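A protein chain is absent from this complex, but the other protein chains hold their places.
Let's look at chain A:
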Amino acid sequence: MKTPTARIAPLHLSRTLHSSFHANLRVPRASVVSKWLRSRNLTTAPALAQEAVPLRKHLKDEAKRKKAEAKINGVAKKLKTDPRLEKWELAVGIEIHAELNTECKLFSSGPTEGSDGVANSRVAFFDAALPGTQPQFQVATLLPALRAAIALGCEVQRKSGWDRKHYFHWDQPNGYQITQYYEPFAKNGTLTLSASDGVPTSDLNGADSIGIGIKQIQMEQDTAKTTHHPPSTYHIDLNRAGHPLIEVITLPHIHSPQTAAAVVRKIQAILRSVDACVTGMELGGLRADVNVSIRERGTEGTGSSYSGVSGLGQRTEIKNLSSFKAVEDAIVAERDRQIAVLEAEGVIEGETRGWTLGATETTRLRGKEGEVDYRYMPDADLPPLVVGSDLVDHLRVTMPELPDETVDRVERQYGVTLKDAKTMVDLDDGDRLEFLEETVELVLRRSGDQATDQLRVGKLVGNWILHELGGLLATTETSWATMTITPVEVADVLVNLQNKQITARVAKQLLSTLNDTSTSPRPSVDHLIDEGNLRLRPLSDEGYEVLAMQIMDESPDMVAAVREKGQKGKIMWFVGQMVRRGEEGTVEPENAREVLERLLSD
């Protein structure tokens, strides 16, 4: 019982794992390992930094893609390009894992944040599975989980339990994950989606919205993070080990890849809106597994059923998808593979498959016989989780606004279109919306006793933030997150515009200038206006006429086009010329147009 080398247990975990892969055989082995890891629903590399795709862009890209596809197939204007889809019907169920927004881990007082990401710095004894340690359920982690369950319309169970799911992996220090396998804490929810969420019309069947059943939500532990240092060293960071997750499991009520992506997107938006989870899917905070099956329309498939949904085909599972696009593309690939198999009179095997970004096909990871037997067992250390209805009721009445409610409010309150409202809510984690609200308030306050109303200002600000600022960011390839323009500055610009102190052209120019100028410190908007001599110095009617006549004289052809050929549209060319030729900040397009219309009709 005596050993000379007393190693101190706190965790110097840089101890390397010498696995048996040698450098000279790296390539084939690495693939085996990655498959083997994925088969356990784990990643060893940091999540691929995938670009977040905002909804608007997603919808645009989608439309573009469909158009392009239609062209290729020579069946323009027909959305369904694959005639096989007339015959085969898709059914998809999704499992979404999301990190809960909590201060401590699920079963220890280890913090979930801090220490600037120093590896193995946020590790309690239990997180490292030290001998003799036990889990201590942290009640605070329950609150975001309950908010998620309520927001997803689930019935919170009075009593639920904790189970151990066993498998060996170096990111699982205890050799098992504590989850809620037998008795999850929330069941029977519904997610409602409409066309504006990205559900294709073919899925809506003429209805305004569809409901996707949520089978259950369970709480569970996250795993440690592993990084591979080739050829055979792995570093293990236990900071994430034991972080609370929820797993949301939908029923196979989803019938298109687009709707599947919309479901994941919407669940993410809802979880974020109720402050249940912090990071988005693209940051690794959310991961999805999808179950895919097809059946011939009008048949009962292979007669399979899942949680009360019957008449399904044999399903396969695709694990560990970490972006919306991956969800959609993987389902398309798997659907098409299953159709091809069945049309060739083959049989779909119940198996687990993998999909990597950019792939066109899913790949088999393991079949039923290769299933890991998780040996689920109730955790005898943990008493059942009992949630009182009073707590649930309290959370229900104090719930933050859900995304659909926010969209509705933004539409009503700021007079923007449904589409703009939705974009505003979806963009930049709701940051865009906050920017809007702050700017509108500033503009209203600055406008003083002028007869202004929230709807008009809301519409103006909404337009500038979404389209003008959005356009500026797009052309300068700036991200919203790094943009330095403040609501105060936008409000200053818009108040000047509203008060006819500057022209719209100048306003755009100011935003561009602000965007290019460093913030340490940046001159005020009014200073920029004065310095640039940008303030509107309205021309007299005479001045407008002189300028207009001058341009008309120089361009007799254009004058003829308007006067003789009746090409009224050309008037705008003259307006443009006047704005350009007039001194900066002197020509207002509306006035110019008025004068031109008068002169050209003479």
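Going forward, a residue touches a chain if its C-beta (ideal position, glycine included) is under 8 Å from a C-beta of that chain, and two chains touch if they have at least 3 such contacts; residues count from 1.
In this text, contacts and distances are computed from a predicted model.
Q: Quick one: the chain not pictured, UniProt calls it what, "CCZ1/INTU/HSP4, first Longin domain", "Glutamyl-tRNA(Gln) amidotransferase subunit A, mitochondrial", "Prenyltransferase alpha-alpha toroid domain-containing protein" or "E2 ubiquitin-conjugating enzyme"?
A: The correct option from "CCZ1/INTU/HSP4, first Longin domain", "Glutamyl-tRNA(Gln) amidotransferase subunit A, mitochondrial", "Prenyltransferase alpha-alpha toroid domain-containing protein" or "E2 ubiquitin-conjugating enzyme" is "Glutamyl-tRNA(Gln) amidotransferase subunit A, mitochondrial", the UniProt name of the unshown chain.
Q: Give the residue, chosen from A:A129, A:V341 or A:A504, that touches the chain omitted from the document.
A: The one listed residue touching the chain not shown is A:A129.
Q: Can you work out which residue in A:W88, A:F137, A:F185 or A:W464 touches the chain that's missing from view?
A: Only one of A:W88, A:F137, A:F185 or A:W464 touches the chain omitted from view, namely A:F137.
Q: Who touches the missing chain here, A:P83, A:G303, A:P383 or A:P556?
A: Answering carefully, the residue with contact to the hidden chain is A:P383.
Q: Which residue from A:A98, A:I236 or A:I348 sits in contact with the chain not drawn here?
A: Among A:A98, A:I236 or A:I348, only A:I236 touches the chain that is not shown.
Q: Which chain A residues would touch the chain omitted from the figure, given the whole complex?
A: Where chain A meets the chain not shown: residues 1-11, 13, 15, 17-20, 29, 32-33, 36, 125, 128-137, 164, 166, 168-170, 173-176, 232, 236, 373, 375-377, 380-383.
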